[in-house]
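Of the protein chains in this complex, one is absent; all others appear in place.
The block that comes next holds subunit A.
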Amino acid sequence: MQNIKSDFPILKRKINGKALIYLDNASTTQKPKTVLKALVDFYSTSNANIHRGIHTISEEATDKYEEVRKKVAKFIGATEEEIIFTKSATESINCVAVAWGQKHINAGDEIIVSALEHHANLVPWQELAKNKKAILKIIPLTANYILDTDAYQKLLSAKTKLVCVTAQSNVTGTITPVKKIVEMAHIVGAKVMVDGAQSVGHTPTNLTSLGCDFFAFSAHKMMGPTGVGVLYIRSDLMNEMTPFMYGGEMIESVQEKSATYRTGHWKFEAGTPNIAGVVAYGAAIDYINKIGLKNIADHDKELLAYAKKMLARYPQVKVFSPSKPQDTGAVLSFAIDGVHPHDIATIFNDHGIAIRSGLHCAEPLLQKLGAPNGTARLSFYIYNTKKDIDTVEIALKKVLKIFKL
């Protein structure tokens, strides 16, 4: 991963007189020049609405937009008919809760979610369960921060209609056994919603082999622009779902008092989407493909191991991370007794280091981890280096010195 930093203009910034060290990649990632250029190029040369005009630039815009749908499908091992563009992973999950959940969840049904979920893959199911008088059940964690699959097996029954699980936690970095979770759910006839927000930009994904029913993620966590999300719906499920939003583009024909809707993924894309964002997202996927997801995953593992080894030298620091490298992605949460995570983040910022601190949109998980004030979180991507972690160590020493620990 030599010289990759130079592809990212923002990494030239100075923060408090120090070079920016960006370690908040689980929140959002930085964008390479090619993605920025794709945005400017689109608005400079092909900007038009899609699927409506028969003029040249509208056709160009439509082609570029649909080209990215194919690219995304290939990237995650799906077909283009199964890809819906949304504004975020959050919107994608909410779409499933409305378009599938409203019709298929009934009183007394059970929805299983894991203890690792981000609020985005928890609160929509709480709400659905409440409205439908369904029951929400939680897959617990083991002491090693991984999902307790034995407990999961016991939760499954003929009443289970849906299982919602993240592919990778944004707090502990835990990589979950999605394939196994899907197989077990399908035995009792339940559908599976997978939150891939943290995994897709870091490790190869093949939905054909995973076999899940729904899969959601955000472009901005994989070097694409903000405002673009993806929802995968397995093709055979589309027909049993109702539209999520109503308006232009998703209709077949409209009379004054009624309308009919298009079929397949079209019925879920109402209104003008983030066209330029989707087009630039294509450049992000090209960039990732050029580097190779396998290389990204290896780089993540190397940095994670290096950072864990560094933190282990400080007995004041508690890490919340599975013991085995194969169970952990590019995220490392830690806490220091007697120092609030926000104070750690403030002192890190004085060193130019950007990290996330607090509850990471996963309040129930932080309670369970015994960190009600939250954690400080390092999260890596391809432009991070071991030298960045060395600077983290300097900042960490400063924290311990200030708080006399």
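Throughout what follows, contacts are C-beta pairs under 8 Å (C-beta built on N, C-alpha and C of every residue); 3 or more make two chains touch, one makes a residue touch a chain; residues count from 1.
Here is the rule we go by: contacts and distances are computed from a predicted model.
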### Summary
From the options "Cytochrome bc1 complex Rieske iron-sulfur subunit", "SUF system NifU family Fe-S cluster assembly protein", "Branched-chain amino acid ABC transporter permease" or "Xanthine dehydrogenase family protein subunit M", the chain left out of the display has the UniProt protein name "SUF system NifU family Fe-S cluster assembly protein"
## Note on the structure
Missing-chain contact, candidates A:G173, A:G196 or A:G374, resolves to A:G374
### Query
Of the residues listed, A:I146, A:I347 or A:L365, which one is in contact with the missing chain?
A:I347
### Message
Could you pull out which residues of subunit A are in touch with the chain that's been left out?
### Response
16, 338-343, 346-347, 350, 358-359, 363, 372-374, 402-404
